[in-house]
Structures are given as C-alpha cells and as structure tokens.
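Heads up, one of the protein chains got dropped from this complex, but the rest are sitting where they should.
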Amino acid sequence: MVKAGIIGSTGYAGQELVRLLLQHPEAEIVWYGSKSYIDKRYYEVFGNMFEIVDAKCMDDNMEELSEKADVIFTATPQGLCASLVNEDILSKVKIIDLSADFRIKDVSVYEQWYGIKHASPQFIGEAVYGLCEVNREQIKNARLLANPGCYTTCSILTIYPLVKEGLINPDTIIIDAKSGTSGAGRSAKVPNLYCEVNENIKAYGVASHRHTPEIEEQLSLAAGRPLVLNFTPHLVPMNRGILVTAYASLCGGVTDDEIRAAYTKYYTAEKFVRVLDSGVCPETRFVEGSNYVDVNFKTDPRTGRVIMMGATDNLVKGAAGQAVQNMNLMFGLPEAMGLELVPVFP
Amino acid sequence: MVKAGIIGSTGYAGQELVRLLLQHPEAEIVWYGSKSYIDKRYYEVFGNMFEIVDAKCMDDNMEELSEKADVIFTATPQGLCASLVNEDILSKVKIIDLSADFRIKDVSVYEQWYGIKHASPQFIGEAVYGLCEVNREQIKNARLLANPGCYTTCSILTIYPLVKEGLINPDTIIIDAKSGTSGAGRSAKVPNLYCEVNENIKAYGVASHRHTPEIEEQLSLAAGRPLVLNFTPHLVPMNRGILVTAYASLCGGVTDDEIRAAYTKYYTAEKFVRVLDSGVCPETRFVEGSNYVDVNFKTDPRTGRVIMMGATDNLVKGAAGQAVQNMNLMFGLPEAMGLELVPVFP
Amino acid sequence: MVKAGIIGSTGYAGQELVRLLLQHPEAEIVWYGSKSYIDKRYYEVFGNMFEIVDAKCMDDNMEELSEKADVIFTATPQGLCASLVNEDILSKVKIIDLSADFRIKDVSVYEQWYGIKHASPQFIGEAVYGLCEVNREQIKNARLLANPGCYTTCSILTIYPLVKEGLINPDTIIIDAKSGTSGAGRSAKVPNLYCEVNENIKAYGVASHRHTPEIEEQLSLAAGRPLVLNFTPHLVPMNRGILVTAYASLCGGVTDDEIRAAYTKYYTAEKFVRVLDSGVCPETRFVEGSNYVDVNFKTDPRTGRVIMMGATDNLVKGAAGQAVQNMNLMFGLPEAMGLELVPVFP
Partner (left out) sequence: MVKAGIIGSTGYAGQELVRLLLQHPEAEIVWYGSKSYIDKRYYEVFGNMFEIVDAKCMDDNMEELSEKADVIFTATPQGLCASLVNEDILSKVKIIDLSADFRIKDVSVYEQWYGIKHASPQFIGEAVYGLCEVNREQIKNARLLANPGCYTTCSILTIYPLVKEGLINPDTIIIDAKSGTSGAGRSAKVPNLYCEVNENIKAYGVASHRHTPEIEEQLSLAAGRPLVLNFTPHLVPMNRGILVTAYASLCGGVTDDEIRAAYTKYYTAEKFVRVLDSGVCPETRFVEGSNYVDVNFKTDPRTGRVIMMGATDNLVKGAAGQAVQNMNLMFGLPEAMGLELVPVFP
C-alpha cells in the first residue's frame, strides 16, 4: 500500500487526486494538505466527500510529511514545490509535482515565462518529465517527477507522432486549444464567476501562455531540433475538458495512410490514448472523468495541411490521472491501476 | 459472474447501466439491446465506449435473451416490458424493469395516469418495488423487480422517515422537484434542444406528472393510510441531478431533534443515504456520478412547517445505480458492489 | 431629459440599469458611481460598453451627485442608501433605492432580518414601495422610492390577485423560487465560481431569506390581515431569470374561471404582466432581457390546491427595469418608455 500525501488538496486538481486515490486499490491518503483550510474537515470543503473522507486539512509541512508518506503530490501554485524540496526529503520520499517547477529543463526559460526565480534549480536535471507515453522508462526510476500541464499533455500527445516521424514541417505548427473552467483553478476571482464565464468564449494568454515553452521543449526533443510554435488557449463554458485543434503543413507527398500509421505506431499499445476511427472528431464529453486522450486527424489537400485534434479531461489525464499513472510506474504497480475509469456521459 | 442483458441500452439510463456494469466485478453484459441502432457498434452511438465495448446493438428479443442472460434490464418506454414478459421468461431469468410498468399496484391507477392498457396485469402482484432502503428483504427474492422512478426515489427517501414516524401531517405534503435534462431522455424533440433548455427553468406536468401516484402509493404505505400530495417537476439546465424540496406541516410539538432522530433511525446504517450535517443543504453536484441520496431538513417555527430536501443523480440512484443495487440484492452479492463511486466534482 | 446618477453602477443590476437608461429616449446618465473602480473607464469594467460609454467611474458622493442629477439610483449593498440619504438631498433629487433599506415599514423587522441597524428610520414612513402594478399612484409623488427585490416582485405579482380576491387561504402559502446566478451579485466568492454553480442546483437561505418579510408585508396588505409564509430560494445554473412556483389551498368552491378572472381583473391593463393561455407554464427564457412578468396557474382538484407560477428577468423587472418604470412614473413620463423590449431568445 502506497502512502500518499497531498499538498494542495483543496484545489480542483487536488480534489480530483483525492477522488482517484480513494478508488485506487494500492494507495492510501495520509495527508490532506491545504493551507487555506487548516483544521477544517475535508468534506466541509468538498461536500461530495461526506461520509467518505473524515480527515481534517493539514498544513504544507513537507518535512513532516516526508516521514509519513511514500509519495508526496504537490498540487500547488508555481514556486511552492521548488521552495520546499531538498535532498533530505528526496532521500525519504518520492515527489510528484503537479506544478510547472520542474517541467522545463532550461531554468532561464522557466524564469522568463513564469516571472519568478527558481528556488532549487539543482534538482531540475534529475527531474523526469512525466508524460508516461513518451518517458515511461525514466519515470520508473524517478525520485522527482514533473507532472505535465493539462494543455501540454493534450497538445503533445496530439502532435507527437507526426513530429517524431517527420511527417510535418515543425516550423508551421499552430495549436488552438480550448479548456473547461476548472483549469482556471478555484480561487475567487471575478473573471471566473459563473456569470462571467457562462455564455462566453474568449482567447487569453495569446502568444504568452506559460504552457508554450513546455510544449516546444517536448516537441523539439521529438523533432530532434529546436522549434517554436503558436499556442492559443481559450476559456469555454464547461467544467472539464480540453480540446486541441492543431495545424501544420505536411511534408511533400505524405499520405493519410502514413499519418494513420504514425499514430498507430506510437499509440496502438497505449491504453490511455485512443486513435479514433477515420472521420470521427474527438469530443471532450467522451473522455470526461477518465484518463483517456482521444486523437485523430484530417488532411486538407487544398492547403497541404493536416488538422490534428485531441481531447482529454484536464483534471484527469491533464493532471491527477496522469499523476496517478506516474505513481503507478514509480512504485512498480500496473500502470493503469485505479485508472480504468469509464468516461461519464452525459 | 452475473450475465446481464439490457433492452434499451442506448437511452441515457441504459448507457449509464452499461457504464456501471462494465465496472462491476461480478457482472458481464451479454446483450446490448437497441431497436433504433441494430447492428451498429455500441461505441458508434456512445463515443465514450470506444475501445471499451466492441459489441454491436441487438434487437429486443426477450425470449432469446432469456436463454443467454441471468438478468434482463429493461430501460425502455412504458408498456414494452409488460408486453414482452411472460411466465416462461420469468422462470428462466430475473427481470429488472426501469420503466413504470410494475411500479403501481393498482392497475387502474396505472392505466389512468399512463393512458395505456397494461399488457400483463397478472404479474403486478408479484413484482417488488425496488426501493432498496425500504423493501430490501422482498427484493432479495424477487423475480420481477420494478425499479423506482428518478423523482420518486429522491422524493420518497427525502420524506419517508417523517411520514413513517408520524411527525408530519400527511395531508400537507408538497413536493417541488427539479431535474437535469437527461431525465427527459435522448429522443430528438425540439423542447430538449440545447438552445431551448439552456438559460431556462420551467415547471412541467403540473398536477399531472406520472410519478405522483407512485410517490403517493409508497408514502401511503409508510403512513398506514391513503394520502394525496402535490408534486411539481421542473426542468433545469444541467445534465444530471434531481433536487427535491418538500414541505409539510409538523405535528404539534415535534422538535428538530425528533426529526433528526427519525432520519438517523432509518438511514444511519444505509450506505447510500447520507443525512447531512445540520444547516447544510443538499446539492446535486455533490452526488453526481454516484449512488448517493443526500438528505436534510430545516424547520420554520414561524409557519410550523418543515422543509425537507434531497439530492440525487437521476441516472444513478434514480435509475441505473439503483437497478444494480437491486441486482446485487437479487443475486446475493454485496449490496454496494460496483457502486462505491466517489461523486465526480466539478 | 432626466439626468440620472447611479451609485453602484458596476454590479450586475447597476450595469443593467446603464443598459436600459442608454436606450431610454428621455434619460441621460450623468454619474457612473463605483467605489471599487474609481477612475477606471466604465467600458474597462464592462467590455460590452466599449464605444458606447466613455465615462470614468466616480465615487459615491451623494451630496455632489444631488446637485447634478434629477434622480439617483442606488444599486448598492444594504445599508448604504440609508446611511447617505438626508433631507437636504431629498429636497433636491429623487432617490430610487434598489437595496432593501426602505422596503419594509417595520424597522424592527428590517433590523432583525438584515442584522444591521437602520441609519435613517425617519424616512421609512415616506418611502413608497415601488411595485408599479400595485402602488402606481403613490409612486408618482414619491421622493424616496424603495425598489422591490427580485424574488419579491415575481412572488408578489404571481400571488397577489388570489390573495386580494380572497380565493386562497393566506395561511397556506408556500413559495418555491429559483433564480439565475446574476442574483448573487458580482463579488468574487468561491460559491459563485463557474465550476461551483454549473451543473448544480441547491436551496439556500431556507426559512431565513431576507425577501421573506418583504413578501409577507405586501401580501398581508393585500389580504387585509397579517400572514406568514414559506419562501425557499434556489440557485440555478443560468445567468438571468427567476421562476416562482407557489402553492396554496383554495377556498371552498373556487373555480378555475374565478381564478382566471382574478388574474384578468388585475393584469389585463398591465403591459408588463402577461397572463398566459391556459395550460402554458411560464419559462424564464421567454422574458429574458425584458420587463415582463409571465404568470399562470393550475389547480389540483385532488388536493384542493392551486399552483401559481411566475417568471421574470431578475435584472430587469426584478431590478433595473422596474427602477426605470418607477422613474418614468415619478417624472411623468409614459410608464413603458424605454422598456418596450422584446425578450431575447434564445
């Protein structure tokens, strides 16, 4: 039984982690961390947990937690995990960081896009980028795992096979992404009020969103050379779900069959990536509550471009589900344990 | 392993049944019935089932199905189950009927409210009303089970202890209920279009909704004498969830403690009915995707009334979840098997 | 041209007032008050007003405003208007208060339900309760107008004719009301976040909501004797709209025709109250953006009760629209001026 502590358990991702770990046969939550709600019962913050979780919220004492837990999940704002982690802690416990602190290998890129100084750059090197389908082997041995962002998970998995196989021109990638509102977090801000989000769609963080360098770094690795791209997120009036619509120019002569073969090559053995039948567009409702990413593509011979599409649940495969998948790998458990969730529809 | 056949598997309740049975350790679906989609793969109708269910939709041949299955679920419009069932079938297979055909003991009441002739009244007598928390022992031996309606499950469980204990005047009960739109079914009708439902709330079936006599029959049994009541359903712009707000005049001198004691008496041992802490109002979001009914009450000394409140997921405890709970009881399985679902929020 | 100043113009009701006054042929806004956004351009707070309103937000200096305006609207939290108003101001300018400060005649009732001390009880006597359809003549001469609450407007107009004509037992009234989320205001609180409200319905303020005494006072006046009632508000995942479902026992022998005649008697000449055709239930979508209240009823001979229903837009007839209607009356303008708005659907 893996003893898990959660720092930041009262955000939407933290609460989803609780939901998943409660249903995981080999995990046990030993610490519900939440600075904002210390001493409040967890179910008073999330009424769905009534009669399921009786524990009280604790502070974010990572030292103490490292004595009690086998793994610590940090579902906290940028900077916190980097400020708390140290060699002593890492020698006692594995850390799965859901923030961006250890995702980007080049610390100057991190500091530029996030606008904060990195508090423990010495650990960036050993941190493993936890995109299971790409880095499975390294993940198994990681002490410090950087859990990918929601937009990035969906974007990378949607585009990866075509970049890796050299089927598209890596300088032409444009990602237009749409997210449900849980991605904006649970803090009380006017722009996230019901009446502000409902009956509205807007772009935000245009040409400046922090997930851009993370996507670029991973796709550059796949391409074998640096690339830059456009990434535009949008806020959609729904609770969960990310849809990625990505565009790129096809390399000369690439056929639909070759593209499909590329997706098949990388994903046919992957439980959590579903390559849809030809002509079917991914929809967020069909992955809701599950750890799936649904992907597909359509080519446009008129323009010579391919439109790649991916859908995932931002709180599951985009956050808590992938964190559990990483935990499974790191502790030698079956990768899908606790994650065989049938999507909830409608 | 219980072999289950579903007639009507492509409605919302039918699909929820599929979701639950797929995650049930002792059940196996052997028949995905759907007259409208015969020969179509089930995942083509519900994209969430891609790579999970490979089966094709079958017709509604209950004779053939009775040879292959241990239990048949009928998630079909009123009248179908009654028209198909016969002694031969019942001798081979158990039936859990999610329609209203066998819920009401007085066939003339059924025929009056539903406006159709009952095709097999001879089975009404033996059919058991499958409200597990009330009729647990009879359910265990049932061949033919009448699974309660969504509004009725939530309404009865919310009010039952106070009627049973004689704390309220049974002639003063008023039920104002609100439902998500999946309760309206999946047929293509203009009033159920997105733009007709969204940004709107309305009452419907005022003083004439078919769940009224079902609630009255069950609460009359609890009261030990006939009662009539008002039941008004409303359509709410959300996918799932039923909220019941019920009103009644308190019998003289009844205290909050006595009311709470009544709820405790009937529900403290019930896994799926959660009596909330004092002052907390049930919310549909906190039961979504789960088999819970959350109940609570507030008294108003100014008017001498009690306001009783209940929330449930209409597709789970209000339909498919309760059907599985009944299946568990009928087959000697642990009652909560496959139903220990943490509510999905947000 | 009536010069209007708005204190509290950056709440949802305040902004709706701006929308309506901008389209009013005889009104001109001279003051966009908003303590929170002083010196910010109004369109920076509400992007819909870009290129329509160029003014900056001002403070809530009622003294200064009384020199510049003919009428002051206060769309502010309880207590503010009462704390600012004085005889000097009232001698120079008319005040339409959208808060509750002057709605309730009995100051002790106000102080008990609102939990604050009333700062200027001396003006309660002269304040006119601005429900136009009931108090039209007094409104015309008012200096200080108490604009009714959203729930109260819809509740009173739905029930008024039956109480006034003595068709129902006034001790049996139960009001179950449902509101869109703009009624909760624009302040940044977790319970009003998109992901908390969406896909959810709940009751709140059960047996304790502040609109209760306001409804009781007005219906008591209609009944000619004191009455108490139950009022339960619910939060619905939509932006605008209030639906009232009210229940009462009919007096012996009252017929549907008599009830319809009562509605007709009071509303046939009222432009903004529409008595729907028999059998049609009011829906909030059909009044959205307009100043209408749609009402209708259904009797239940089985229980001897009548179900009365009303729908209105909480921001229009429930707040800003009624305020403009009152302004028109107070300034001798045609009552419907600027309010002939066709409901926006879908």
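In this document, chain identifiers A, B and C correspond to the written order of the chains, with residue numbering beginning at 1 in each.
Simple rule for what comes next: a contact is a pair of C-beta atoms (placed from the backbone, for glycine too) under 8 Å apart; a residue touches a chain by one contact, two chains touch by 3 or more.
In this text, all values refer to a predicted model and were calculated from it rather than measured experimentally.
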Contact partners of the omitted chain among those displayed are A, B, C
Touching the hidden chain in the complete assembly: which of B:197, B:259 or B:273 does that?
B:197
Which residue, A:53, A:259, A:309 or A:333, contacts the hidden chain when the whole complex is considered?
A:309
Given C:48, C:122, C:187 or C:278, the correct residue touching the omitted chain is C:48
What chain B residues would touch the chain not displayed?
12, 181-182, 184, 186-190, 192-199, 237-239
By the contact definition given up top, give the residues of chain C that touch the hidden chain.
12, 15, 19, 22-23, 46-52, 182, 199, 239-240, 274, 276-277, 280, 283, 285-290, 294, 340-346
Residues from chain A at the interface with the omitted partner, ascending
174, 176, 178, 180, 195-196, 198-204, 206-207, 228-230, 232, 234, 236-241, 243, 245, 247, 281-285, 288, 298-300, 302-303, 305, 307, 309, 311, 346
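The rule is short, and it goes like this: only the chains that are shown with their structure count from here on.
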Give the label of the chain whose average Cα location is farthest from that of chain C.
A
Separation of chain A from chain B, taking each centre as the mean of its C-alpha atoms, in whole Å
37
Separation of the C-alpha centres, chain A versus chain C, in whole Å, is 46
Would you pick out the residues of chain C that each touch at least 2 other chains?
195-196, 198-199, 237-239
